[in-house]
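The complex appears here without one of its protein chains, the remainder shown in place.
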Amino acid sequence: MANKNTTSSKLRAALNTLIFPIISIIIAMFIAVFFVMWAEGENFFTATVTLFQAIWEGSFGTSFSIIETLVFVTPLLFTGLANAVAFKTGLFNIGVEGQFIMGIFAAAAVGLIPGIPAFIHVPLVLISGMLIGALWAAIPGFLKAKVGTNEVINTIMMNFIAMFFVNYMIMGPLNAPGKATTPLIQDSAKLWRFLGETNRVNVGLFIGLLLVALVYILLWKTTIGYELRAVGLNPHAAEYGGISIKKNIILAMAISGAIAGLGGAVHVAGIQYQAIQLFGFTGFGFDGIAVALLGKSHPVGVLLSAILFGALNSSSLNLQLANIPKDIVYLIQAIIIIFVAADYIYKWIGEKRKKEAMING
Amino acid sequence: MQKVVEMKGITKVFPGVKANDDVNFELLKGEIHVLLGENGAGKTTLMNILYGLYQPDAGEIYVNGQKVNIKSPGDAIKLGIGMVHQHFMLVHNFTVAENIVLGSEPKKGIKIDMQKAIKDTKELADRYGFKIDPNAVIEDITVGQQQKVEILKALYRGADILILDEPTAVLTPQEIEELGVILKNLVKEGKSIILITHKLKEVMAMSDRVTIVRRGKVIDTVYTKDTNIDELAEMMVGRKVNLVVQKDEAKPGKVVLKVENISALDHRKLPALKGVNLEVRAGEIVGIAGVDGNGQTELIEVITGLRKPTEGRVYINDKDVTGKTPRDIIEAGVGHIPEDRHKRGLVLKYSLYENAVLGNHYKLPFAKGIMMNYNKIKEYARKLIDEFDVRTPNEEVFASALSGGNQQKFIAAREINKDPELIIAAQPTRGIDVGAIEYIHKRLVEERDKGRAILLVSLELDEILALSDRIAVIYDGQIVDILDAKSATEHELGILMAGGTLKKQA
């Protein structure tokens, strides 16, 4: 039934959705150039060249940097999708960070069990990460559904609890003597590094990409997605339509947490091979918020913005080598989010234009 | 006589609508002037401009002959303008006195002089004969009292020009009469009053002059004594209106809905229903009359599974559905046109086709297992749109893109097409244009004649009287009486709605 008219209007709609994140990115980069100018005492032109050269070389310049970028993209796919699912259900899961950490813990613990063949051990590690993440997220979901407490506050609280709990386990029962880590997991629990052992990129990336497709199908092609999105857009109408708000809040949190926990497990099984004592948050969960926001909570958007954020993160080392403070890339990320949060400007401009047309016409 | 307010060429545009289009309006000293118009005609917008809540996109305002620029309610208050909004502007956990002095607090040093605030409130209330405790917290007093607090708020600030937006919507006929007396007394003190309403009878009873607004434009300003209800109705709607609904004698069949001794709490956990008993039969329309907030909302919510009762049973076709989920109850054969279409009836940011299957989205042919079949769903949406003449470019647009009347027709189409045995129609025509009202009324009668049971809840007595076969009056969470619609009068209903009994009157 897709006639020309609707295709072109769909194209225009897609463009309208894209234009805003793109403007945000450009403005953020522009501001970052000024920071570089200030830090390096350079003029605008050289600062621009220095910065973008460093970022490009650090993220896509060599085959090694591309591989490292993919390593940084992988966890962001998971945490970005986790946040997106929650956003689509009208929930703000700041706890993705904590669920990711719990996933790390579960994988590091289950990965230690000796004597399991790899084709069982790997799924076991991943599933344990998913389950613990789902559980960790379902608690604030349950509290919101049953008691009505704000999930934002509870998930913030649970991030800290997760961090302290996991640190206790790493330094206590699971401690590798003399180190601030757990012992290395069994080889049978490790994800395949398909470009050789020395290249950290691993099949976790493909799991993440698969998840992009799965989340899209879940949200837009299934009754589950119909119900989740209905609850997110208008819980009262959803309830009226026989859709349980409580069930869907808990379900959305559990799905979101499962994705986050899976991300943590993949991070251990593919990259770290152990859990390391945390002196602060890993940041993947919070970056995931940014990734989801910039990607408008659409799986494809999440994929694109995960690549952007992953590339920025991965270039930070190169920036340091080029004598540019690596914090520039984090500043860029923060400023992008500030502008994404300010999307009202664009609505306001659009409405003002429409309004003027009406008065004059 | 002296013009206290003059608005010239006022234009106000909201995204997508011209709410006021070159409007002229004037208020004379000491008159009660009604702004009459359908819902969405632009009455409230115009008054919000006068009160400084909105800025006009074009036009001029004069108060007492001076050209003024009202940028905020603060400016309006300084000019002696007061406004009582349809949705009361009271801070619920503040006391009456705190609400009244808010924004112009009496001070003692840097501190609020609460003693003076309480004393002033008391004096002011006494002067107008209002029985109100200054120390009472707003959420503990009745809606009628809250309205008086709103009037006092304006008077405390020395308002000479008083705007009341749909003040009678929450009142019983008797309370409305009382309000009429209050307003006459205010006029005697030299105040001038603007009354916003869409109820024709009140216009005739309360006003000196009427300005009729239609689709953002002023149609005419007339003296009340020189006009009549039919003429006003025609000017308001723009064509001859058939205020009477054509229908034959009902042929009631078996009992479809039976409500037995239902009690329930409201959202504040206070008793809202106190033992309600009610039956609706196939082929009849039972109307529930009552003042807003007497348990109508909770009753519907209990029947449709949106609220759990604390006591009692609900039967649909003799099947006990008490405490079942909304989905169970939809499946038991209940269609529900909800009282607030934006809150419950539609997911505004869903396309029309997604909205078309709300409530049976999980069933064949719309879904198989967990996979949705959007081709079938779109086809079904187009059928609803055609059948009920919903004005929309296509089924892909957001529900929010439709006008209120078309949204309501779409909801009615969806609910009737579920082929329910019981249709619950709550405020089915609230806030929509007369064309849509007539259409929905006609359809409800048709569905009755097809043998469906219909429970109608409305705050509009005229609607209840026009459509119902039997009228149940709800007061303070109880059905106080059930009358035959043919013989019931507005006066009788008014007494019952206020908690009186008919026998005492006789």
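We just call them A and B in the order they show up, numbering each chain from 1.
Everything below uses one rule, namely that contacts are C-beta pairs under 8 Å (C-beta built on N, C-alpha and C of every residue); 3 or more make two chains touch, one makes a residue touch a chain.
Following the convention adopted for this analysis, contacts and distances are computed from a predicted model.
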Per UniProt record, name of the chain withheld from view ["Aspartyl/glutamyl-tRNA(Asn/Gln) amidotransferase subunit C", "1,2-phenylacetyl-CoA epoxidase subunit B", "Unspecified monosaccharide ABC transport system, permease component 2" or "3-oxoacyl-[acyl-carrier-protein] reductase"]: "Unspecified monosaccharide ABC transport system, permease component 2"
From A:38, A:64, A:192 or A:206, residue that would touch the chain that is not displayed: A:38
Touching the absent chain when the full complex is considered, from A:116, A:217, A:304 or A:331: A:331
Hidden partner chain, touching residue among B:112, B:222, B:245 or B:401: B:112
Residue touching the undisplayed chain, where the options are A:30, A:64 or A:164: A:164
Residues from chain A at the interface with the omitted partner, ascending: 35, 38-39, 92, 94, 143, 147, 149-150, 152-154, 156-158, 160-161, 164-165, 167-168, 172, 279-280, 286, 289-290, 293, 325, 327-328, 330-331, 333-335, 337-338, 340-345
Residues belonging to chain B that touch the chain removed from view: 14, 45, 51, 53-55, 72-77, 83, 85, 89-94, 98-99, 102-105, 107, 110-112, 153
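As a working rule, only the chains that are shown with their structure count from here on.
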Separation of chain A from chain B, taking each centre as the mean of its C-alpha atoms, in whole Å: 45
In the complex, chain A residues that touch chain B: 1, 6, 221-224, 226-227, 229-230, 233-234, 236-244, 351, 354-355, 358-359
In the complex, chain B residues that touch chain A: 11, 13-16, 18, 57-58, 304, 306, 325-327, 329-330, 336, 338, 343-350, 354, 358-359, 361-362, 367, 370-372, 378, 394, 396
